[in-house]
Every structure is written in C-alpha cells, then in structure tokens.
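Presented below is the structure to which this report refers.
The complex is shown incomplete by one protein chain, all other protein chains being positioned as in the whole.
What follows is subunit A.
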Amino acid sequence: MRVLVTGASGMLGRATARALLERGDDVTVLQRRPSGLPCREVLGDVADRDAVDRAVRGQDAVLHLAAKVDVTGPWAEYVTANVEGTRSVVGACRAAGVGRLVYVSSPSVAHAGTALTGVGAGPADPDGARGRYSRSKAIAEREVLAADGPALAVLAVRPHLVWGPGDTQLVARIVERARTGRLPVIGSGAALIDTTYVDNAAAALVAAVDACGSVHGEALVVSNGEPRPVAEVIGRLCRAAGVPAPRRRVPFRAAWAAGAAVEGIWAVTGRRDVPPITRFLAEQLATAHWFDQRRTRTALGWEPHVTLEEGFARLASSYSAASDSAA
C-alpha cells in the first residue's frame, strides 16, 4: 500500500512511518525538515497546498500527524498549522482521489477540564477545549470528520499522552524539570491518567490505516488501557531516566492560579519559551482522564502489545544507553 505520513519528524510520526516501512508499505513522508527515514520524502509545510498535493498524489492512504503542538504562541499560528493544514490535506486527498484519510487528533479536543473517567471519545468541542492547541485540533477534527463520505473515508484517532524513548516533548520536559527540582506534584497526585507507549500508538495508527473504510466518520481514543495515578506515571518516568521523583506538593488551586498568572505574563510580554505552568497543564496534571478502550479495540482490531511496565523498562535502557555513550 502507498501511504503518506505527514509530520514524520516527531516521535510518533517517525515510529509510525517505520512501522509501515517494516511491513513493506510504500511510504512517503512530508514535513519541514529531513526525517532521515529511508523512504520518499517531500519537504514542506502542510499549509502549503502545492507541497501537500505533490505528496498526496498517487497515495492509497494519508496519515496526517503534522501539527503545531505547543502551549504558547499566537492563535493564528495554530490556525495555520492545525486547521488550514488539515484543510489542505483534505483538499489534496479529494483532488487526488485518495480513498482513506486518518487524522491524528488528541483526546484534549473533548476535554473541558473536568474529570474524564472511563469515557469513550466524546465529540470534539472547540468551545470547551482548553488551550490553543486543543481548540485548533478540535476545529480541525470536526471539519475532517465532516469530510467523511463515499469517496473519502475519514477516521480520527486520538492517541493519549504518547511517550517513549527519544521523546523530546512529554518525557524530556518532565525529566528536565524533575532534574532541576522544578516539578511539583499538583494536588494529591492521585488522578488517574491514561498514557500510550509510542510503539502501541504507532501500531494503532497502522491499524487505523487498514481499518479506515470499514470504519469511518468517527473518532477513537487510543491508549495503553492501563490508567495510573499521575504521580506514579511521573515517578516512573523519572525513575526510568535516573532522576529523583518529585516530592514537593502544590495544591491544585495554587497551581491553577499560577498558570493563569503565567499565561497572562506570557501573553502581555509575548514570550515564546515554554512557560513553567499553565491552567491547561495544571488541569491535565490534577484531574483524571482515562478512557473506555473497548470501541477502539474492536474498531481497529488492535490492542497494545507493550505494557507500561515493559515501556518503562525500555525507556530506562534508552536513558542508560544515552548516559553510557555520553560518558
């Protein structure tokens, strides 16, 4: 099968492209910087329709991961990357007669900040979603699912908190803050959260490419199906990286208020660096969000093969290999 993967420079995009290559698919990747993957590559921005057209032409399926994932920056940048970028992918698929589009979304598109305990994939809600990233992804998911039809089967897949070796987003940030003692436990630390080991998320996306068509027009949350208290997840990530787990506690209200203040300062001063705390982050770290995986597993004919325990072990060996080679 000929498959285009957009956004293959990120951890998940790269892992997914590799998984497709390994099983013998004819893979093309599209992103701004060279990926180093051994396959056909189109360099460009997803908002650039010409580049997208070039990459999409001749494909059987498109797996659209490219997005602006961030907590700062002006709203217009999110709209360009996430909303308009997705529109151009949909347009290109239609123009080229591609039959399947898998849109990689986020459970945060349906998370209004309250606890989500064992729920399915609720409808994307741009008005309720917290933060610019989530809101822009929600708008894009609504549009892309609305484009589902007989000519183009569309499936939205929402992997939840993907982590693994080589992760420069979640894991690296947590470990870096823990190393410098800037990572408190927010609230009781007991809120249950789902996470997804990167190989499982990649396998789910591959399964989604195959299932897209017989399953379409819906959103599916993907996770390891092993919710854990947030403090435990962070503690185990730190342990795997060889840094001490956070012990200092900050009440949720204080963290939320600090997040509000920080967001204000960042907005007024136009700072672009990663802020120490935001309201969205405080909520993410203090409220439960875990999901009913039954529909996902039936629809995709997929289940995770790497348990959390195995994932933490693999993360630990990647960190110790890194420190060995650094030594």
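The rule is simple: a contact is a pair of C-beta atoms (placed from the backbone, for glycine too) under 8 Å apart; a residue touches a chain by one contact, two chains touch by 3 or more; residues count from 1.
Heads up, the rule we're going with is that contacts and distances are computed from a predicted model.
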{"item": "Chain excluded from display, named as in UniProt, from \"Acyl-CoA synthetase (AMP-forming)/AMP-acid ligase II\", \"Heme lyase NrfEFG subunit NrfE\", \"2Fe-2S ferredoxin\" or \"ABC transporter ATP-binding protein\"", "value": "\"Acyl-CoA synthetase (AMP-forming)/AMP-acid ligase II\""}
{"item": "Residue of A:23, A:40, A:182 or A:294 in touch with the missing chain, whole complex considered", "value": "A:294"}
{"item": "Omitted-chain contact residue, chosen from A:129, A:192 or A:262", "value": "A:192"}
{"item": "Interface with the unshown chain - residue positions in subunit A", "value": "113-115, 117-119, 186-192, 225-232, 235, 239, 245, 252-253, 256, 283, 286-288, 290, 292-294, 297"}
